[in-house]
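The complex appears here without one of its protein chains, the remainder shown in place.
Going by the order they are written in, the chains are A, B and C; count residues from 1 in each one.
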């Protein structure tokens, strides 16, 4: 009988087989950590010209019922297999037709609505009914009861923003339907704003629920006025006239996992580039301009959406005569809470990237 | 020589003499602690009918100069030897005549101004010039540069509120004159409000100076509107419609040692009594009513001031057809910061004290 | 020419094609949210009897070099495609042979080492060299320079715990090699413990680096003594005698993304079941016992590792005469920081699950 010599390769093969059978893993051939984040998320623009006819067509084709609770189109980043907008943020456009409603429920994901078109729809959040108009922001923080409905004569379209990708990756999804279609309305319209909407004043000795930011509805009229006032005295070299929606009882982000921003890019402004470990989805509420993201030029106009991936250089420009208004959701609060937020300014060329290509879907 | 016998009393006398010579103290004959605070501060009302002619007469008699920097009348609580309004709070009425100014300086005491009469005066706080109108509140936090002046055609009268008694008892008084009469105005009018005055929004990624509350000027128009909005949805059984001036970057008291409140006592309201370890000085900005403080009825009308001593039961009433507006300064933030704040509701008689006497100065 | 009629199905087909081409997504046929987390992570036990020979065999087969920096065997949860121990935590067993070292570097993931066998190895963390003995815990917080080496005469085996799955899902991986193999040792042995290791005392007026927990090395001798002292006075019905490694300057978790626990399961103890949204990987440092996880009995002994997935009922038992010691890493700080931590006690059957099956790999 021939003697079989065991080679080194055989030995390794045997070893790796045993490792696998023991549910162990010997990851020696691949570097375990990259030197910088390699984002899967890619810069992307979704055009209102594409979205608008499709969501309207969906209104003809789909009637929401119990099985299909929402008529939404999600903005699917080509770099994200799960078809969300970034690795932590999900964005969609939703259409509500006259008389429709979404039954009351609550879930561990946090959500926001930013109204794009139509008035007469409402969201009820923990007993407060919020009638929504274009530019309004409505918050439904984690595990708060909410339901939507439309008392409008026409279609209402809004932007949904959620942290579902984060919640999924943390495997901490909870959902509960309300016993009835609608929760009772226990507060008057504008209740939270009437209590906490004044800058620099709050109800004396009142204590708000710790799980609930005290304001759930931010009307556009006040938001726009605040931007205009800030524009008179200050602007950021990176973001021009930018404000964050905050909780007046802490001074911090209104929501724990989603940062909401509103900003003006004024005529003639070109901001300097910077990057953060956080990512953002922008909606163009008004105006026209472009952003340069990692050397790629993204042109945008009213109704468009675009994504700035994590750790991507980005700067904004408005070469028109009208001011542009950008609403965005950002995952920065997550990175700050975990000690993972970083920010860096683009040092070269006066803060401006050179443009290597122009985005075309 | 006669033998002298030492008695027990002699021995004690000898001992106490030795104790005193050693700068020691044997406090055995008196209880060291009382069971509840025995306030020296007493409930008191100062009448506008008294104050107004005297401050105007002071305008004829006194010209402020370097030696006498302010034309003020301090509200001297009869129970406080140091002639301040409570043991922690000093209140005064100040008159500025056309063209007068108070040179720039800063000090460790924190101060507030609440405008009573006249417009055209201003306070400049850390480079921000605040034009003041009746009902406006202007803050000069500890160690911030400030100067005052009047560009008015007529007399301007305001309320000064300071924590000087506290600062004195802590022996931590610092004072520094500015090199010139006026500090340079480096910010536009309304700068802090333009940045931080919006309820629920703040400049994104901006960091304000930690030693400076981001708002230094609270105009009456906004304050009154906030009170009216709150009145639509909520009220306190003890304070009716009460709001606290806050810092929008922390959600807490605007100042670290003085709480500032504004409240409506609406027609027909009689609040329930409660008491706190903190004390308060109230100014009647509008209307007419009375408070019951430890069983004593204090009637008040427009322009009057009154004191609620620490740990004194107090309730407010408005039997007129017009709403009353009370502005107050309180030392509650001090007690809260040191873990000494307590509050108690009056349990008997539906929360109402019986009135044993009526205040007359 | 034949007329072609478009059916409803055709129309939907056309629509969905257009949606896809526009990088949109119409997720109407699947429910978007589950009612409770469906963990992919599964309960699992890795046996020391399997791990020990394989890691020693790896010592014969593999020589770490630049390309393969570590001789580790990762504990790959069968439910996690990425071969980590839970969805947020990566665990491995690492072998260092005499004279070997791992070059200095830093990375955004946070790591811990818990020593299993051998002494004479060390980790240097930000200039502090920590000589490690069995039961010692060494922290390398996010973005801190660290390097390892062995001055031992024999093999050293430790447990690595990292938050790499979390960092990867947040796409925020940063890595930087140190210019040299070893960073300079700038502090004496035990520096951080000598400053901050005393319970109830800290250096007066010292300020520690905010990015660095002040203690980086927790020796077993002190840890065990602390457990024994706590056992004299208190125990948890769910975790028996359990302590968390904390930062003495905040009183909170030593690390922002990984909670480290040490616990005794004393002879005769059977704890009650509870569940959390967080997950945990346990290492059996001493003794023998079992845990019941979602009805499955996991038997464990010295050297074994086991996983408790998120939102899984779990209870521990020790039927032996010797105390068992469990070290664990947990992702609870992440859930707490984001407002997503929940906990629930098992209400039925005296807190004890019925056992449906016994784990066998």
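A few notes on this one:
Rule of thumb we're sticking to: contacts are C-beta pairs under 8 Å (C-beta built on N, C-alpha and C of every residue); 3 or more make two chains touch, one makes a residue touch a chain.
Quick caveat: nothing in here was measured; it's all calculated off a predicted structure.
Put simply, the hidden chain is in touch with B, C once you look at the whole complex. In the complete complex, the hidden chain is touched by one of B:117, B:236 or B:277, namely B:277. Across C:119, C:176, C:222 or C:299, the residue that sits in touch with the chain not pictured is C:222. Here the missing chain is touched by one residue of B:182, B:205, B:224 or B:256, and it is B:256.
Touching the missing chain, out of B:75, B:201, B:280 or B:298, is residue B:75. Touching the chain that is not shown, out of C:176, C:244 or C:299: C:244 (per the contact rule at the top).
Along chain C, the points of touch with the absent chain fall at residues 187-188, 190-191, 193-206, 215, 218, 222-223, 225-226, 229-230, 232-234, 236, 239, 242-251, 254, 261-263. Listed by residue number, the positions of chain B touching the unshown chain are 8, 11-12, 15, 18-19, 22-29, 32-41, 44, 46-47, 50-51, 54, 57-58, 61-62, 68-78, 83, 87-88, 107-109, 142, 164, 167, 169-176, 211, 256-257, 277, 279, 309-311, 334-335, 337-340, 342, 361.
Simple rule for what comes next: only the chains that are shown with their structure count from here on.
Without chain A, contacts among the remaining chains split them into B | C. Here the chain at the heart of the structure, going by C-alpha means, is A. Comparing the contact residues of chain A and chain C by number shows a mostly shared set, over half of all numbers used being common to the two copies.
Between the CA-based centres of chain B and chain C the separation comes to 54 Å, rounded to the whole angstrom.
Remark: chain A and chain C have CA centroids separated by 30 Å (rounded to whole angstrom).
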